[in-house]
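Omission of a single protein chain aside, the complex is shown with its protein chains in their original locations.
A, B and C are the chain letters, set down in written order, and residue numbers restart from 1 in every chain.
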Amino acid sequence: MIRLTGKAITKRYGATRALDGLDLDLTSGEIIGIAGPNGAGKSTLMRMLAGEEKADSGEIVLMRPDGPVQDVWRRVAVVHQEPHIWPNMTVEQNLAVGREGRWFGRVAPDPAAAAAVLERLGIAQFAHYELADLSLAVQQRVEIARAMLSDADVYLFDEPNSALTEQESEALFVTMSELAADDRIVLLITHRLNDFVRSCKRVLVLRDGRINHEIRGAAISETAIAAQLTATHATHAVANPASTRAVRSAGSSRPVLRLDRCSDRHGAFREVSLDLMPGRVVALSGVEGSGARELAQAIGAFRPMQDADGSRLRFAASVSYLAASRRHTVFHNMSVGENLAARLGSDVIGGRGRLLDPARIEALARRSVARYRVKTGGTDLPITALSGGNQQKVVLGAAMEQNTDIIVIEEPTRGVDISSKADIYELLRDFAAEGRSVVVFCTEVQEIFDAADEVVVLSRGAVVGRIDMDGISDIPSLADILARYESGTEMAQAG
Amino acid sequence: MTKSLSALLGTQKVLNSLRTLGLALAIVLIALIVQSQRSAFLSPENMLTLVRSMVALGIVAFAQMLVILLGEIDLSVGAVYGLAGTVVATLWLGGGSLPFTTSLVVALGAGLGIALLVGFVNGFLTVRAGLPSFITTLGMLNVADGLSLLISNATTFTPAYNDPLPPAWELSFFHGLGGALMAYDIPVETLWLLGAFILFWILRHRTIFGFRLVAMGGNAEAARVARLPLRKYKYVVFLLSALMAGVAGIIDFSYVGSVGPTQSSSLSFQVIAAVVIGGASLNGGRGTIVGTLLGVILLALLNNGLALLGVGSFVQLLFIGFVTIGAVWLDLVSQKLIRSAGQRSARTGAAA
Amino acid sequence: MTKSLSALLGTQKVLNSLRTLGLALAIVLIALIVQSQRSAFLSPENMLTLVRSMVALGIVAFAQMLVILLGEIDLSVGAVYGLAGTVVATLWLGGGSLPFTTSLVVALGAGLGIALLVGFVNGFLTVRAGLPSFITTLGMLNVADGLSLLISNATTFTPAYNDPLPPAWELSFFHGLGGALMAYDIPVETLWLLGAFILFWILRHRTIFGFRLVAMGGNAEAARVARLPLRKYKYVVFLLSALMAGVAGIIDFSYVGSVGPTQSSSLSFQVIAAVVIGGASLNGGRGTIVGTLLGVILLALLNNGLALLGVGSFVQLLFIGFVTIGAVWLDLVSQKLIRSAGQRSARTGAAA
Partner (left out) sequence: AEKTVPEAAKTHQMPWGEFKLAPRIVKKIEAGEKVNIIVDIEGTGIPIQGAEMRIGTKKGCDAANKELSAECRLVGPVNPDTTKQLAELETLLNSGQVDCLALQPPLPNQFTGIINKYAAAGIPVFTLNIDAPKAKRFAFYALNEVQAGTINGEATAKLIKEKGIKVDQIAMGSGAPDQPWAQSRMEGFMAGYKSVFPDAKFFNDAKSGIPTGKNFTTQEVLNSVTPFLTAHPDVTLFFHTDQGVEGVGNVIRNLKLNGKVFTSGFNVSGAILDAIADGTTLVTIDQGFDNQAQAPVEQCAKYLATGETPADPLQYLRPIVITKAGGQDELSVEAGRERLKAASH
């Protein structure tokens, strides 16, 4: 058995206490979950355990049956919240970095092991593609593959599946349990509470830089964890989608955008017809390569789209688009406030004489920070000082403040904690309620269930199913329908 | 007292505004040393000389800073500087290889026009063809140099002694562009520097244009996702940069009173050095107008100081090398000190 | 047929290796044009001249490519090139400002030693002080130039006519470093180019070192987290770059038969241009040795071809500008074509 203990770990960034005398005692053999609101210190803890940064004080000990380990970090493998990958290198080369082996010759990972891992994660066909050309979901799996390929005692997974679909996550959890069964310490951080329920026997709740609570065995349930997480804003119960849904489906009239047999320039999807009705949230769903993500990008005007006669489609409605990867949404050189204002025009942030008015930007930033529940020491802090989930809230806020006719978001609540998720769905609904339209591309069934009024399922570039969420009462049945559409066992029905 | 200090330093804003403190410090230090050796340093005449020597470098550097803010580079400015002056001279005075002459006003228009044309080509090739701006502007540097030599036939032009002599009003108008002296013998050129500084400061720090340049330069991909008009802005910065180079070439021509073939790459180099010394990042997304001005001052001061001291040319090179490195180092160290002082005080403030 | 084509193009690997096809195409095109105008172009003598003119540029560029691969830059190479030659000359031949002379072997050691010292300082300031390498190496460019002038006292040295004349074996040994002719009148210098190409190709494409440089240049933060020895590697590339500049300076001294104060910045500029033309990204993470060689060939070919054609020196600048841009453009277009062909075939392959 392997045991990892941490004593009084403290880490401060300026005035922020990211870890505040945290104590930890973990043993191998099971997947241990770590839950906690955004900014609680989860990723910071990971960085300390992996030795990527030094703690201000405290002690971390890794005890193997043959004695304590000298450099703990050598025995730790990490899957980071934002993939730490090399966009200029191929998938295969990414796997080889840091474990190149011999000094001379062509550098490549152990071919058998690499092929097996890539196969298992379903990305073998991309082995020779540069990562810059691949989606966040693939990048995330490359990050996972890197961890899998290292021989470690401790495996840290920081929101490893935030961009993965149900099936892809499932495969990941199987692998994780195998690791645990192989007597490794496996840690899982996620905001998808269901993940804890299905794979953990022990869940630690981290709040304000300390382990605050522990739930074990049968006591682990979504409501139990949620209760711990939302303890401070108890008023924010998990949203009840069904109640609001009824109101919204009423006021539909003319579509905000009408797609009539539209196709992707590069053939990612073909002959898609779709009406975006005002007041409604449409979810696009489909596995990697189905064309769903590309359709979202095309509606977001981020990718060229052709209409039925092959000419480039331009639409009259204004659109704002938010990509999945924060690498592509965060202006890392700017402050929180500046990020919130970055998408806005001079009509909003300009003052007299159309010159920028710093006071106005400041006021707007403060308002947004409150509105989107960003946990930050101030609007003038660099955005890189924020936790992953809080960065997501900032970029989401920036996109929503644009006030366009349509908003298209990939993975809207990626990395966002449970209580803020509900807020965000509500904000999306409010946005739609003003006669506008929301399109989301989600990989998580729960999110589709919580957010959408309508689901469009794609497979191999074609729409294979449309689901009106009015008829869906629970998540398992939604998952079931989605799975059947995606595997092609049920043909499309008129939407 | 520590309380108020901490309150002061704790705010990120103050930290940001102190960014180029070390550079300013280095400048003061050098000035003190020079002054202690040569009392003529602070004389009004020398101060005027110093400021005057910054004019071309400064106004070209401000615009270059915007290019660099976007993560691009404009190597062609030196050549455009030369080209604009040469075109004005050849068209106005004749004697080059053009078969006709024009009035001064037309010549000035043509000079600025050709500068803008180079800027446009720089923009076009970078934006539309997607070439790295290093290549685009390196190519255009050669093209502009070649054009300038072809048009002028490598002649040196001197309006005041030209044959035929231009009309008196043209001569005095041209002299008024940069060379004429105002009260206290301040040359008109210095007004251009002042004007450009104010203009570019506003552009960078008080317009949505400058704000977005920072965003685009910091993360072009995110800018694309946010649908910021990246391509349009690229055109604009290249046009601005070329225009300022053209203006600098013309007003320097006016001040000096003559124009001839110049080695163009050296100005480009100095300009970029000034911008980088001033704290801008060649990767884009970081850079201020005040920093750039400080970079320009440092370079001009060094040359002025070394000339004042009468140091031999070989040793001058050593000085320039060491001082450049030293000043930027000082800047970096002071930034770190301020930052950690800020954090410490923020911490005690939070603890209290 | 389409099937096999798609199978071929579908493999991303082949696509990757076709990266610099367009550049190679541009070179062939230029060669064809020159040959059609001047049959002397393909003569063995001219080919030798052409290859010879690439030597210094090439070996310095290979090392510079590694620096650029890391996302850094080394502006000091031109100055180090001059400094190494000057130090060797002054120590060996006397007549500069040093009060003593040494044997050739010691002088050579000192020449390379001082090059390495500059490389070390470049590395130190970039790694330890955290200065941008643009500043570090710009500073060291001036320092090395200054040193070179101070040490040599701006003298021009000619070993074969020196007073006192060095021992005959030293003269012939020195001549043998780069100037001597081998069979078919091939100068020894060309062997250095060949050797450097092979060495750096292996280093870049067949060693962990090269592989990690790509990783570090592509994402320094990820490299840090993966515990790659970023700082050590930075030292190494700056040392390598300075060493190669020193070697180039010495073998060019041997070939030319004399050395004197030269303008150093132009070599630095050419070297960086060659690397960027060869497809390397100044942001790091992208660049190959074959590409760099093609960049070097393009620049050398242009000079050679224009001289053969007898184009005037002013018009030459226009050509150099346009052709540089054109070649890189062609490269880009061909890359896009190949890539989209690959994607199309990959898709049809996947659909089938």
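To be clear about the criterion, contacts are C-beta pairs under 8 Å (C-beta built on N, C-alpha and C of every residue); 3 or more make two chains touch, one makes a residue touch a chain.
Predicted model, so just to flag it, every value in this text is computed and none were measured.
Although it is not drawn, the missing chain touches B, C when the whole complex is taken into account.
Only one residue from C:99, C:164 or C:310 touches the chain missing from this view: C:310.
Within the complete assembly, C:258 is the residue of C:103, C:258 or C:340 that touches the hidden chain.
Hidden from this view is one chain, which touches chain B at 38, 40-41, 43, 45-46, 49-50, 52-53, 56, 145, 149, 153-156, 158, 160-163, 252, 256-258, 260-263, 266, 300, 303-305, 307-310, 312-314, 316.
Counting over the whole complex, chain C has residues 38, 40-41, 43, 45-46, 48-50, 52-53, 56-57, 149, 153-154, 156, 158, 160-161, 179, 252, 255-258, 260-263, 266-267, 300, 303-304, 307-308, 310, 312-314, 316-317 touching the chain that is not drawn.
We take it that only the chains that are shown with their structure count from here on.
Centre-to-centre, using mean CA coordinates, chain A is 44 Å away from chain B.
Touching of two or more other chains is recorded for no residue of chain C.
Under the contact definition stated at the top, not a single residue of chain A touches 2 or more other chains.
Chain B meets chain A in the complex at residues 10-13, 16, 202, 205-208, 210-212, 214-215, 217-219, 221-228, 285-286, 342-343, 346-347, 349-350.
Within the complex, the chain A residues that touch chain B are 12, 14-15, 301-302, 320-323, 327-335, 338, 341-343, 345-346, 349-350, 354-356, 378, 380-382, 398-399. By the touch rule above, chain A contacts chain C in their complex via residues 50, 52, 73, 78, 80, 84-90, 93, 96-98, 100-107, 125, 128-130, 266-267.
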